[in-house]
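Notes for the one structure printed next.
Missing here: one protein chain of the complex. Every other protein chain is in place.
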């Protein structure tokens, strides 16, 4: 209660800051325009997927199909554009395709009530299959020049456009979660679905929107990815699946649901991003980077545990 | 739903608002051209494989490292841990930050690398590809181990030869349905069959084996059961021929079904031995690595390769008329007899 | 010296911020039934959990069992010493069979590879059940049993353990009269065998029927230990609450206005059957009956979360089918469920967030964003009017005591301005002071024109608040009584027998049963 100033998120922010300072000091090339820009270009797609995952986890679920939803809308956008449709139409269709995927997840989870991990396991395979049968496995490209600006362009010549899109959606997500009836219900369902239902909340509708919103974020991430990589393919961003779960959890989201903040997730994404870039600049072998990420994930949670123990002890002695 | 529509509208709005102010180039776009006085005059060459940690690219790494030592250049051999285009882009972006002189990349997905390679080029880095072609408008040089078309056809031809018959049923195994280079070879092989061997019947479309030996093994078992008249299997990607051969070995079908595929010699030795794998066709990946570095160094020094040029340790290379496509040479057939002679 | 089986002295227990027990002593003789009593929050359950090895007492506690110094740090220590505990919320495994549930824990602490002997397990279980005269296939999974049956399984478990000391926390709360009698017989048998029993109950009548001695706790402190013969019920209550309290039967009849809700033949298989009654504005209808008689299921059907199979429901004269809880809220129906902690409140969330949850829709500004200030003000309003303590709108609901939590739940529903309020066990687990407060509040709300349905097992409570009383039995309405003619006797007759006629034996007649 009194430790408001030391919330999980602010500690994480502090860690992010320390990592940044250390890397800037000790890794040549880290604190350079070029590298900083790189990081800003790389972060949005991962950040958006991590946010999507976070929201789902806050309700106590998980979405294993998220990267394939992204790939699905990416393929839709690529197909539309390569068939000569205007960029905006293509983007809208892409988002609609993503939402349709979310609708499938949402329907089975919220209406039938099957557990999210099972449903999304199934849809993950299903979506992958659908993309494969559409693309025959090959990558689809043929984007307009202006489309590539979304992922590669600068706004006003300084800030990467994609990071602005990310910030926009991060704020949007933050506001939706903290300030709307839906967002509030998301936390409530994650904390106690029965009591929430008994308070007149339509749990099923809230869940449906959660999976739709996650799918929409995935679709936005796929717009950035397809634009950046100039193509769409079945495994577009597939390596982000477990990373986004890790980022959400490192960001303080409780895997059982009920708690999770946008800012925490963003800090976690930034930490992952800096680690990956920094260690690469140092020439650390790629697999070792993965090892480090695992170690950090576990270490932070052990630290949280220890911190909790100490606080408990302090409170006890204070009360006695 | 209303809210989502609203959201959508606002997204569109924001995009259109921003669109006016967006440009490809950063205004403060940093240093064009090569960094001066980096303290180290050695040429820095980065070689990026599709992924690291698989035998094929490990073998290439050996060649790259060796070339680095022998030719006196700094080499960096790094790539993603998964064959994921997104990760590969990151690796290259990080390499750009390290101010290398040359980047040679084996793209997982050529199109997806175009923007980042363009960025590298703009920074004054020489861009080339190896193993698999990238966007040809960006690369200075394209080093091919093999002529893809010829390679695919060669594999098909070898299969027919090993089957000992110009008709019958065959099947194709592949690493992943979305692997571009494998698809190119498969298409070439199919073309060869269609053109020259009309008696050959492909029983089903290529079957994915997830780059895993045990999956290839299972699928082969299923195949020989479903198609009892199967005479031959072409297996693309390095684990696939091993799995296929293992199945043949176990079911004792060495004489009935011919297996031809793209595998490394040491791995295939146990199967070549008893004929469950008839021939493994590949090139020598370490040579490819070596060649890539050698040509990269020459390029950084301003020298272009020539047709028929003899590269030490590699041999005569072939240069296409476009002036940038280099072919290392014909594929190597690894057989029972010669497999022991290779150490990769 | 040692005719004492258990001697606990200088027992204190501090939780972060609270001193739950303060220098308590508790001594149980061999072969006696010892009642542990006190209001909710007096520290009974903390004491029991210390005895059970679930909690560790603060420094300085002494603990003698059979005259010897005893260390009980883990539940297994208690089990090995022969202490069995029957918790009020039961400790059963719904996925396991009756036999296993009875046998479980017997081997705890033994080698993990010890072979489970299913035959022995079933024999032990059968024997224990025989003693309880409870006939059931021991292979039945517990999830298929009714609550009353589950409670018997729990008792059978303690019997099967050959325990020296059995703690029973509210063992009769869902037993029928016949089953209660069986339990008494079992208790007497155990006593004769020299087994000691600690009995925790709110039903004073029951306590006097079985107990030899009482130990009274108040506010975490030891009040005293008394012989059953030296006290009467009034004295006991005074000891417990420090003052004399009893609640009065309701005499002021509410002003029944126009009909709000009418049910006609509402039926759901396995839940309730052929329910018909009406609720008028300004009146309180009490629904009572044993736990498991279908009361809660009926309430949830009205609230839209348990859809009936057939029957008709009219609201303000219009036929309606409530499709969901959201729909119910929209139509002005509020439902306060029985379990505050799991169904009524979201414990980890703040009071504000809990109170505003049903009406978030109305707290939005033009952009659809929640007006936080208005929300907090609303919460403050209900915190003040209902006198919730501590009156801090940002505290987590879980930090509050039971009575205050219940007020928060009521506040939550009042914020929706309902026309019908259904409240299930309104004062379950709430101390007596808060109980009367809540009763008064309900009467006040009715006087303001609300139609209220109170579901309760506590007859004094039903009598204290209702204008009319419906008694449910086996999913049907067994009888309806006007407050003027209602007595505990005729209610119990309906609940147990389905008729007004009194054929019950004297000791279950609960003539003057006072529940605290």
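Per-chain numbering from 1; labels A, B and C assigned in written order.
As a convention for this text, contacts are C-beta pairs under 8 Å (C-beta built on N, C-alpha and C of every residue); 3 or more make two chains touch, one makes a residue touch a chain.
The definition used in the following text is that contacts and distances are computed from a predicted model.
The complex includes a chain that is not drawn, and of the options "NADH/Ubiquinone/plastoquinone (Complex I)", "Permease of ABC transporter", "Dihydroorotate dehydrogenase" or "Hydrogenase maturation factor" the UniProt name matching it is "Permease of ABC transporter". The hidden chain, counted over the whole complex, makes contact with A, B, C. From the options C:43, C:57 or C:75, the residue with contact to the chain not on display is C:75. Summary of contacts with the chain left out: across C:56, C:120, C:143 or C:162, the touching residue is C:143. Only one residue from C:12, C:45, C:97 or C:349 touches the chain missing from this view: C:97. Of the candidate positions B:50, B:206, B:287 or B:324, contact with the unshown chain belongs to B:206.
Residue positions on chain A in contact with the hidden chain: 64, 108, 112-115, 117-119, 121-130, 132-133, 136-137, 242, 245-246, 249, 254-256, 285, 287-295, 297-298, 301-302, 305, in rising order. Where chain B meets the missing chain, the touching residues are 52-55, 57-58, 81, 177, 204-208, 210-214, 217-219, 221-223, 225-226, 228, 239, 242-243, 246, 264, 266-267, 269-270.
The missing chain lies against chain C, touching residues 52-54, 74-76, 78-79, 85, 87, 90-97, 100, 104-105, 107-116, 118, 139-141, 143-144, 146-147, 269-273, 292-294, 297, 473-476.
Going forward, only the chains that are shown with their structure count from here on.
Chain-to-chain contact here is organised linearly: an open path runs through the chains from one end to the other.
Contact counts per chain pair peak at A-B.
The distance from the centre of chain A to the centre of chain C, each centre being the mean of the chain's C-alpha atoms, comes to 44 Å. Taking the mean of the C-alpha atoms as each chain's centre, chain A and chain B sit 31 Å apart.
Touching two or more other chains at once are residues 3 of chain B.
Those residues of chain B that touch chain A in the shared complex are 3-4, 7-8, 11-12, 14-15, 18-19, 21-28, 30-31, 52-53, 76, 78-87, 89-91, 93-94, 96-99, 109-115, 119, 123, 176-180, 183.
Taken in their complex, chain A has these residues touching chain B: 29, 32-35, 37-38, 41-42, 45, 88, 91-92, 95, 99, 132, 135-139, 141, 146, 148-158, 161, 164-165, 168, 172, 182, 209, 212-213, 216, 220, 225, 228-231, 233-240, 276-277, 280-281, 283, 285-287, 290. Residues 175, 179-181, 184-185, 187-188, 191-192, 194-202, 258-259, 312, 315-316, 319-320 of chain A touch chain C in their complex.
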